[in-house]
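The complex appears here without one of its protein chains, the remainder shown in place.
Let's turn to chain A:
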C-alpha cells in the first residue's frame, strides 16, 4: 500500500481511500495511543492526529502524530486556526516535518464556546484558506515571511468542508478557493442530509473541484439516538433530522440500526462522483470499523501485531 499522497495521485485507483479520526488521548502514555489505534489501523491508509478536537484541550496534534508514525501508521496532522497564531502554526508544520510527518489538514476549527473552556481567548490569526496557502508556501521552501526552509518539506495539504451547512451552493466555491490555495484532499464533515452531499459532489464535478481534490466524506459510527441528538444540539454545523433520530430510537435494536445507518451513508457516499474514499469517526469503540470495511468489501491493509513493541 502507498502513502496518502501516492494514493491521491494514482490516476486509476483500485480501491477507495480510508482515513479515520484517532479518538482523543489525554493520559496513559503511548499505550493509550496504541490501544486506540489497534482498532482502526488495519483498515485505514492514514489517521488524523486531531488538534484540540471540539475545542477541548487534549494531548497535542504534533505529539500524537509522532506517536502514530512510530506505530507505523501515516498521520494526518490536523491544524486548527482557533488556538495558535501564524508563527505557532508554521512551527507545528516545520516541527512535524522534522519527524517525517508531511501530510497536513488545515481547518478553521470550532469556536472556543463549543468546548469546555469558553473563557479562552480565540485566536483565528489566520483562517483556513490562508493556512492552506501558508502550508503551500512552506512546501515551496519559504515561511510566510519569505525566509527560506531548506530543504522544503514535501507536504501533502488537505482541508475540510461542510456540505451540510448554509450557504449550501457556496460551499463548493469555498472548496475551489481551498483547492486554489493548495489543498489536494477535502475531508467532508459528517452529513445527515444525503441530498446535500449529493448536490455538493454534483456541483463539485461540474465546476472542476473534482478531480482537483479528492473528496473524503465523513461517516460517524455512533451507538444510537442519544449520540445523534447530542451532535444535533452541540456540534457546530451538524444537523440531524428529527425523523432520523426517531427512526433509530424506535428501532427494535437501536445500536444495530445506528450501524446500518452508517453503512448506508458509506455506500451512498462512495457511489457519488468525485468521492475518492471515506473518513471514519468511531464513537462505538467496538469492532464496527472492521465490520464496516468488511461490509463495504474493503481490504484489510495490514495485520495487527499483539506485541505492543512492534509497529502495528
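By definition in this document, a residue touches a chain if its C-beta (ideal position, glycine included) is under 8 Å from a C-beta of that chain, and two chains touch if they have at least 3 such contacts; residues count from 1.
Convention: contacts and distances are computed from a predicted model.
Missing chain, UniProt name from the options "Putrescine-binding periplasmic protein", "Glutamyl-tRNA(Gln) amidotransferase subunit A", "Methylene-tetrahydrofolate reductase-like protein" or "Amino acid ABC transporter permease": "Methylene-tetrahydrofolate reductase-like protein". Residue-wise, the contact with the chain that is not shown comes from A:137, picked out of A:52, A:78, A:137 or A:265. Considering the full assembly, A:156 is the residue among A:22, A:64, A:79 or A:156 that touches the omitted chain. Contact with the undisplayed chain is limited, among A:4, A:37, A:248 or A:266, to A:4.
Touching the missing chain, out of A:189, A:210, A:265 or A:288, is residue A:189.
In the full complex, chain A touches the hidden chain at residues 2-6, 9, 81-82, 86, 102, 107-111, 113-114, 122, 124-130, 133-134, 136-137, 139-140, 142-147, 152, 154-157, 160-162, 165-167, 170, 173-174, 176-177, 180-182, 184, 189, 236-237, 239.
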